[in-house]
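Here the complex is missing one protein chain, while the rest keep their positions.
Here the chain labels run A, B and C in written order, and each chain numbers its own residues starting at 1.
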Amino acid sequence: MPDEPYVHHLAIRYLEVDQQGVVFNMWYLAYLDDAMTGFLRHHGLAYQAMTDAGFDVQLVHTELDWSGSLGWGSDANVAVWLERVGRSSFTLRFDVRDAEQVVVTAKTVYVCVRTDGSGSCEIPPLVLAGLGAPAG
Amino acid sequence: MPDEPYVHHLAIRYLEVDQQGVVFNMWYLAYLDDAMTGFLRHHGLAYQAMTDAGFDVQLVHTELDWSGSLGWGSDANVAVWLERVGRSSFTLRFDVRDAEQVVVTAKTVYVCVRTDGSGSCEIPPLVLAGLGAPAG
Amino acid sequence: MPDEPYVHHLAIRYLEVDQQGVVFNMWYLAYLDDAMTGFLRHHGLAYQAMTDAGFDVQLVHTELDWSGSLGWGSDANVAVWLERVGRSSFTLRFDVRDAEQVVVTAKTVYVCVRTDGSGSCEIPPLVLAGLGAPAG
Partner (left out) sequence: MPDEPYVHHLAIRYLEVDQQGVVFNMWYLAYLDDAMTGFLRHHGLAYQAMTDAGFDVQLVHTELDWSGSLGWGSDANVAVWLERVGRSSFTLRFDVRDAEQVVVTAKTVYVCVRTDGSGSCEIPPLVLAGLGAPAG
């Protein structure tokens, strides 16, 4: 991707750190969700505007690889890239970093759905724009 | 109250324990919510049946006092009593215990509301029964 | 207190909003914890510096009153005041607001403890400073 990635700042909560002194694994999915929303907004798409327009996104696959950990007070952020856009799904790639290095890499596949319950649909121009994707 | 309290068993998650080695305070509100639902069910009222009937409960006040703490693997439970029933609200009292002693006492006031958005309402017989309360 | 309260901005997560479309009650305790940490830092006390100096704070009482709710995307914040300073404990007061009004008021009592496990102690000058309190 030629563009700079969107970088989402993380404010790690005390409660997210477990007895081992590191952020418990599940909170990374909270971070990715926040970062995804920020990524869309960065490209001009408020999540609410997407659902108001009758579209939403659903997670169908996620994978995370840990090479390090975060602690409370870590100066951490998540860089987000669009890795792939298909007809009805897209893939985001995430690098979670502390001040010095990447501690988690992740990849998430979202399917675009209609909010009327009719299921998956072709990604509409509104959402493509929010992904910073080249139009069709 | 003459009756034995309802006792809700707690399965404490690893992730609920913080760097100090004790359950982080917010999770007690998760425990109380679980215990409240169990309390209603114990008296024959499934939460879903309540909302299907057009009623729900909203928290308007809660207070907690800590005299101890819980750790991962604690053999813990929550005893629940009905403390008060008013016209549109009721108060539950909770004792969170580990194997040996009470570690948190709590009190929560719920208001009965209609699910149609019309606001608070008189507690209906269905919910009174779920509280194990003497009929009006 | 003559001073302006410290105001902590809230970034509400999608996952904190429940089926009723409002922030589930327990997350308010996460918000208060974040706000408390920010309050200390606002007065020059990093939490880490406090524990490095051998002191910590423990929650012994909290109470919350709801008069409204927050939704995802709410422009919300928490104002924090010091309500009382005793010999070994202090009380913070919190107003959680959305763009228009206070939705939750809360009060929390913390006891100052030594990190060596010896229990509660007189609030040291370091922590008093972090509270913005008049020196003993």
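By our rule, a residue touches a chain if its C-beta (ideal position, glycine included) is under 8 Å from a C-beta of that chain, and two chains touch if they have at least 3 such contacts.
Since the structure is predicted, the reported quantities are computational estimates derived from the model, not experimental observations.
One of A:Val7, A:Ala49, A:Leu64 or A:Val102 touches the chain omitted from the figure, and that residue is A:Leu64. Along chain A, the points of touch with the absent chain fall at residues 20, 24-27, 29-30, 33, 56, 58-67. Looking at chain B, the residues touching the absent chain are 11, 13-15, 30, 33-34, 37, 46-48, 72-73.
In the full complex, the hidden chain is touched by chain C at residues 14-15, 17-19, 21, 24, 26, 72.
Everything that follows uses one rule, which is that only the chains that are shown with their structure count from here on.
Comparing each chain's Cα centroid with the centroid of every protein Cα atom identifies chain C as the most central. Spacing of chain A relative to chain C, judged by their CA centroids, is 29 angstrom. Mean C-alpha positions place chain B and chain C at a centre distance of 24 Å.
Taking each chain's centre as the average of its CA atoms, chain A and chain B sit 35 Å apart. Shared interface positions of chain A, defined as residues touching 2 or more other chains, are 14-15, 72.
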